[in-house]
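As you look at this complex, bear in mind that one protein chain is not there, while each of the others sits in place.
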Amino acid sequence: MSEKKKKPWSGRFRGATDTLVEEFTASVHFDKRLYRYDIEGSLAHVRMLARQKIIAKKDEKLIVSGLKEILKDIEKGYLVFRPEDEDIHMAIEKALIERIGEAGGKLHTGRSRNDQVSLDVRLYLRDELRQIGEMVAHVKTALAGLAGAEEKTILPGYTHMQKAQPVLLPHYLLAYWEMLDRDEQRLGECHERVNVMPLGSAALAGTSLPIDREYTARLLGFPRVSRNSMDAVSDRDFIAEFVFAASLLMMHLSRFCEDLIIWSTDEFRFVEFSDAFTTGSSIMPQKKNPDVAELIRGKTGRVYGNLVALLTMMKSLPMTYNRDLQEDKEPLFDTVDTLKGCLRIFREMLGNLKFNRDRMWESASTGFSTATDVVEYLVRKGVPFREAHAVVGRLVLHCIDKDKDMDDLTLEEFRKFHRRFGKDVYTCLGVEHAVNSKRSPGGTARELVLKRLKDIAEGKI
Amino acid sequence: MSEKKKKPWSGRFRGATDTLVEEFTASVHFDKRLYRYDIEGSLAHVRMLARQKIIAKKDEKLIVSGLKEILKDIEKGYLVFRPEDEDIHMAIEKALIERIGEAGGKLHTGRSRNDQVSLDVRLYLRDELRQIGEMVAHVKTALAGLAGAEEKTILPGYTHMQKAQPVLLPHYLLAYWEMLDRDEQRLGECHERVNVMPLGSAALAGTSLPIDREYTARLLGFPRVSRNSMDAVSDRDFIAEFVFAASLLMMHLSRFCEDLIIWSTDEFRFVEFSDAFTTGSSIMPQKKNPDVAELIRGKTGRVYGNLVALLTMMKSLPMTYNRDLQEDKEPLFDTVDTLKGCLRIFREMLGNLKFNRDRMWESASTGFSTATDVVEYLVRKGVPFREAHAVVGRLVLHCIDKDKDMDDLTLEEFRKFHRRFGKDVYTCLGVEHAVNSKRSPGGTARELVLKRLKDIAEGKI
Amino acid sequence: MSEKKKKPWSGRFRGATDTLVEEFTASVHFDKRLYRYDIEGSLAHVRMLARQKIIAKKDEKLIVSGLKEILKDIEKGYLVFRPEDEDIHMAIEKALIERIGEAGGKLHTGRSRNDQVSLDVRLYLRDELRQIGEMVAHVKTALAGLAGAEEKTILPGYTHMQKAQPVLLPHYLLAYWEMLDRDEQRLGECHERVNVMPLGSAALAGTSLPIDREYTARLLGFPRVSRNSMDAVSDRDFIAEFVFAASLLMMHLSRFCEDLIIWSTDEFRFVEFSDAFTTGSSIMPQKKNPDVAELIRGKTGRVYGNLVALLTMMKSLPMTYNRDLQEDKEPLFDTVDTLKGCLRIFREMLGNLKFNRDRMWESASTGFSTATDVVEYLVRKGVPFREAHAVVGRLVLHCIDKDKDMDDLTLEEFRKFHRRFGKDVYTCLGVEHAVNSKRSPGGTARELVLKRLKDIAEGKI
Partner (left out) sequence: MSEKKKKPWSGRFRGATDTLVEEFTASVHFDKRLYRYDIEGSLAHVRMLARQKIIAKKDEKLIVSGLKEILKDIEKGYLVFRPEDEDIHMAIEKALIERIGEAGGKLHTGRSRNDQVSLDVRLYLRDELRQIGEMVAHVKTALAGLAGAEEKTILPGYTHMQKAQPVLLPHYLLAYWEMLDRDEQRLGECHERVNVMPLGSAALAGTSLPIDREYTARLLGFPRVSRNSMDAVSDRDFIAEFVFAASLLMMHLSRFCEDLIIWSTDEFRFVEFSDAFTTGSSIMPQKKNPDVAELIRGKTGRVYGNLVALLTMMKSLPMTYNRDLQEDKEPLFDTVDTLKGCLRIFREMLGNLKFNRDRMWESASTGFSTATDVVEYLVRKGVPFREAHAVVGRLVLHCIDKDKDMDDLTLEEFRKFHRRFGKDVYTCLGVEHAVNSKRSPGGTARELVLKRLKDIAEGKI
């Protein structure tokens, strides 16, 4: 076996690795993304080793400066990785040994790739979770800001895509605020489980060398160390959990985008995207397409797919580490990229929407969207709910037959349907009244919605 | 339209519902499972309505006694549901009106099926989560108990299904304790988001009637009410979240089962299932199959499938309630049933395993599973890790060539590979020593594992 | 072990099966659905056994009449299954032995449950595929029928939900005809792989008894027998393949339903569902909801979930039969039921749609949906396509600024944008002309669409 083909682990091997195998098993082309975290982890590890006198101070110095140099070289693009480097961990260790010689061979003391890769991914995801958390918070702020700007806008609320009852646009927007608030919670809880230090679990059993895991954890800012070495090297729960939280978040965005796409049709015209947020057709010159909203919606599938990939990969995997686990990284990276990309553009998109207030109001005013208010009117007059519902149902049918709106009816006409109708029924028919009468907590009355916006602004959530 | 075909909502309808449509849209054949929660919710709702003077005290009394009677009748099997009853909510309201007349028509005042179904499912899932939480705790206790009983059992730990290093069986078992502990956490966090009272959100906008949502919440033991009515009626996050937590839990069980199945092969013989936990073959008389473990493993797919069903259903659904959401219940119910069934039998299975301690020990003693200890021995003697690794690799190859175990080698032979080898190297080769030397926190040393078991027993987790 | 607890395979067992285990592993509560196929298979098997002189003629007679009796009893509901019966195969064999004594014990000669269950499922699915195939054909016929009835209806075609170009409603409907045609093909190809006779593979290796598999196959109408016994007992490809074909079919239906739901909004009003195909709201008396379309859309997730369940279950399953495979049936049955239910109601729904032709025409006439025709007009006049596209783009912008439609422009105005515009440009602007000019094969010109309808009617597809 030529020197060139030798691997750091090839002591017991007679034959060299097949080139095809090298290519097939290599992960360095994607896990190089972890280089910063790998080096950060190694720096902490080596400091601990020296403090514990497992390696000499002078070796520590050599390794630390070697690693820092490597970090710089990678960032400058001077260090290029090849398939035969296997993965980012081996690639960096190899580069270190090439640079500082024998001392480099001491870096891997008391650890294994199994705990090292877990550490790297946890450092990476912890970092990304912080950024994603901020992005979610920004989107929430943008939603609240838009809600404030559309304070008076009323639109028809829909169930089954049929007009149901008029609602405030801010109420609609704050519904998404709630969804994202739950997403933020879930991401935060996931963070707790990510934020655990696995190094020192070694291959699967721990090590006989006198390492100090708590010290390494402190250096890296982890509040806790993992409690079982076998679990630590085979656990990918935290990745699946993150991708699930991302799936729900994408689902929420997809629902908003679906509504926007429908609202921007020529038939609805509730909203218009700015030119900057639409694209044209290669053939049809009149087109202005809501591509951004469509793509966010479409990317939901991608994140769901990543979740299924991870769950499938983990299913019935024997303990502890198996090479299958290498397949955790690409779905994770893709989810992080997709989620960040979508959150960033979604927030921008919110600032590029022009709501057509008149059109929304007009639409809310038709289609009997205040019929439920008439029911509740009768209930307040003592009519049992179910009877009131039937009465108003027949009223609606009557109006359809006569091609009238309810406020076109005379009081006599009303009274034909129920004797309890009085002149005050007409008040119930107005859209503004309908909105503002929904004063049950969580309801759409302007007063309540403004109070909620104020609470959000003041952080009283 | 005949009276019989009339629906409680059919005021504005001229034509009756097509029978095929009735059957296709009916959910009563599966959502009848919610009857207890539906009635519990209605009882609280009607008490609140009376307290708020929205309905009269005498109506409250009639409704309360009517609902209690219906509850009894359902439990005795006297009340049978048909497709034309649509769903459990309409079915119970209809039964109530048949029994107490007009007053029954007041029950639905100030609410809609949209918030009602959310309430029912939350009450149901809250209840199930409590039970499931207890079952997970029981499995954890059973794992710790088994770990205690196998205090001295050593087996080979595997990575890539190749012998890696000897570990304590209790260490292996406690790795699953850790996984289930995370599952318990996730289920607990999910519970927080389930435990929110949605009633009063009505169709989507709230109601104009002076209801008191906080009072209803108190009656039903909810610490919080939902904050946005549109979100409340269209949110199914908590269901997807539960099914995801169940997916990870099933994945954990599937890994344990996979190991058990492999361990119970004739080739491994690490474990034997009792007769009570195996089944035979219809054709091969010698067979004793680990069916329970296989079925748990197989049922993982089912729970994953339920998760995908829910996520797909929610993807790009327009706001707010859409009938698609009715498809949330069967995956939820099936997940609850599957999970509870698996947890129950899994715990029983743990008590029906007979570990073959000698066989495990013997297996741990062969296959060079203490080679890493020899590496760390050299490291302690000052040899750089990477060099030590290579030396021992060559040693292993030498042994394979000579068909020897490492402890068959003479000291001279050792010294041919590295001059730092001394007589004390033989200590490293023992399985017991290998296990007990892994004293890094989270490692497999007996001392640490027993300490952990003690902490668990004392609730110091 | 009491007689009652004995299993047909319990010879080598000392202990009885745990009751919990019996319940957990039982499948008879769902696989009883296969009883007819199980008996059909057993009848053929026993005839073959007698013909091959493996069992005596008189035993054959006893078994045949016993099985036929059991069949009748099951159909009349006289035979009730319990968890301790395990599965439909054991349950029937047990009932047979109870009725005819020793001869019953000869039924299972030369087969195993492993090949028997494969046979049963193949017989079942073959039958269902025939029915489903017919239902798909009926939906296709209904689509073509509706296309014929709406021969002149023009609607705006959409891309990105923005008006693109006017198309014939029949053209739209026939797009679904194409999708379903592909579904039919896929189901047919799946049928080929289902239609293979596995019996005689026994447990996994075949049998030493002189069975005649070809004869059994003939009796059961199978054109082929399986070629490898190990493959035969572990293969579930045909189930996954069916569920995938069903997933695509459901996806197609979900797209149609999505369009219908949007088209039935008050804003679009392109279509109205009959009262018989909508339902009302428990609280809002004016509502008429397109529940059927929503539920079909929602049920797509369920079928996708079944596919994931199956694929997960099969992933990395060791050869050959494993008990995990028992988890194939529920997703299969649920997919069959869901698909048939959806196809049946979908076809009915097609007959309960009332298209609003005027509204569609009107909508197609606005929003510059013939702008592409103006581009192609210029192209025919020799203007390079990309230039023509830009010219018409500017024209559209001009119209929007002036709040005009294109046919409001004077010829001079046109000429300001390009000198090649002539009087004949006005012809291009008409919706009817736009539709009929699309004469490229597969295009929306009425002439082509009618020809296609004729071809379909005549079976020239």
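Every chain is named by a letter (A, B and C) in the order it is written, and numbering of its residues begins at 1.
Keep in mind that, in the parts below, a contact is a pair of C-beta atoms (placed from the backbone, for glycine too) under 8 Å apart; a residue touches a chain by one contact, two chains touch by 3 or more.
Given the structure is predicted, the values throughout are model-derived calculations rather than measurements.
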Residue of B:A203, B:V392 or B:L409 in touch with the missing chain, whole complex considered: B:V392
Touch with the omitted chain, as defined above, among C:Y37, C:F222 or C:Y321: C:Y321
Residue among C:V28, C:I211 or C:L429 touching the omitted chain: C:I211
Positions on chain C contacted by the hidden chain, ascending: 8-14, 54, 93, 97, 102-110, 114, 157-161, 164-167, 171-172, 174-179, 182, 185-186, 189, 193, 200-211, 213-214, 225-235, 237, 240-241, 244, 247-248, 251, 254-255, 257-259, 262, 297, 300-301, 304, 307-308, 311-312, 314-323, 372-373, 376, 379-380, 384-387, 389-394, 396-397, 400, 434-435, 437-445, 448, 452
Interface residues of chain A (partner: the chain not displayed): 7-18, 20-21, 24-25, 86, 89-90, 108, 111-114, 116, 202-203, 274-292, 294-295, 297-302, 304-313, 322-327, 330-331, 341, 344-345, 348, 352
Contacts of chain B with the absent chain, listed as residue ranges: 156, 158-165, 261-262, 264-268, 280-291, 294, 308, 311-312, 315-316, 363, 366-369, 371-372, 374-375, 389-393, 395-396
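As a working rule, only the chains that are shown with their structure count from here on.
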Copies chain B and chain C touch via same or different residues, half shared test: same
Averaged-CA centre spacing for the pair chain B and chain A, given as whole angstrom: 23
Per-residue multi-chain contacts in chain C, two or more chains: 280-289, 291, 294, 308, 311-312
